[in-house]
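Part of the complex only, each chain left as placed.
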């Protein structure tokens, strides 16, 4: 069954709550994406924590967590295990972004290992999700299998892992294995901004702190990004200015006028 | 006793000297802030050196040094010790930014250890400075204790360490324990740019190469940033464009018209 939600008004309320609570979102992510990710979190009112040292990670108690597998290193892998173990013990919602699962077998293995620690959401492109569901993956981080082909895989993976699965692409698909939402907002030029997909994982993590229904939280985050991108693209003349305008739009969601 | 200085004219002369000397400013900082930090240094006419490998650090003789504790790792900690040891031996002025002291006890310990190596300036937010002075710290990198509450702590820490203490916030406070300056320039949206505070530490380090009075150097750097932010904010529509405009304004300080 395919739902189309949330209504903009609902998204606006959710974002207003986010700005009030100022949640700590801990991100273990790759160095290409870390600056954009932290900036996006600040723009929507969250507080980014980017520590990735194993001992420091063990000392943190964030409100939500993102584990992004891009540019993996043994040290970061150890920290990721510490972080997800802690998240599971504390009941902290967390997001897994299995970057390049399928393209690199070591990433596939790591993603499957971490998926057992009960992420609230697994977010990937079609190739990555198909791979984790047991199918054939793609060649890299910007693999472009049609999103819709992956829907069956996503539903199976959701039922198997208990996580919400979010597939990003020209159309985003979010599913818990039973309910499925489609987000049709966005802009093709987003694919030309490095780390953009990684940043989305952090927005989902932030939205998880204000929505108990993780399907709705992931849909909210993808809708937010899509709407902001559509507005930003009106003024952008290329990927450089699109990134600048996108951060500005995420910030403007804090004003009442944005959702009117 | 509270001073209000520098006069814009004095700041302009100091920045002109900086552009003539083109000082090498070595930064050991976190990966979220490193790009913005290097760009800001280039914009004001300094030459950034971002090496962080222990052996490479041992081979450097910069004109000034920044040690920023964000996203700490054991390797970077070793390099920081090598760098500050060298700076002390050579008499190179250096800045300590004790990111998340108070929020993470390991950062507090490291900051206190490094503070014994005679930094010229310790720059932090109110929570970090209160922590180093022996008080109660805050929860993270964007902690928002009122700046003024920390003034007594800053003065005590300055007298204890011999360093100038700079507290950044809505109003910046700079003190040597006896003389205190207040910088009221700036813009609230600066708090929404990740790594901005880290970048300020590098600007202070750059200013230390052209001012023998470290109190004046730190005040200069904070005034420069505040004035540039005020101008940049006139054209910015959010944190994305504010960062772009801010770099442009720092660059424009090299033109004679900026201080008129």
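By written order: A and B. Residues from 1 in each chain.
In this text, a contact is a pair of C-beta atoms (placed from the backbone, for glycine too) under 8 Å apart; a residue touches a chain by one contact, two chains touch by 3 or more.
A quick note: this is a predicted structure, and the numbers were derived from the prediction, not measured.
The total count of identical chains across the complete complex in this file is 3, with 2 shown in place.
Heads up, the rule we're going with is that only the chains that are shown with their structure count from here on.
Chain A and chain B have centres, each the mean of its CA atoms, that are 33 Å apart. On the chain B side of its complex with chain A, the touching residues are 30-33, 35-36, 70-74, 100, 104-107, 139-142, 189, 191-195, 236-241, 243-244.
Of all residues in chain A, only 24, 31, 34-35, 38-39, 42-43, 47-53, 55-56, 59-60, 75, 243-252 touch chain B in the complex they form.
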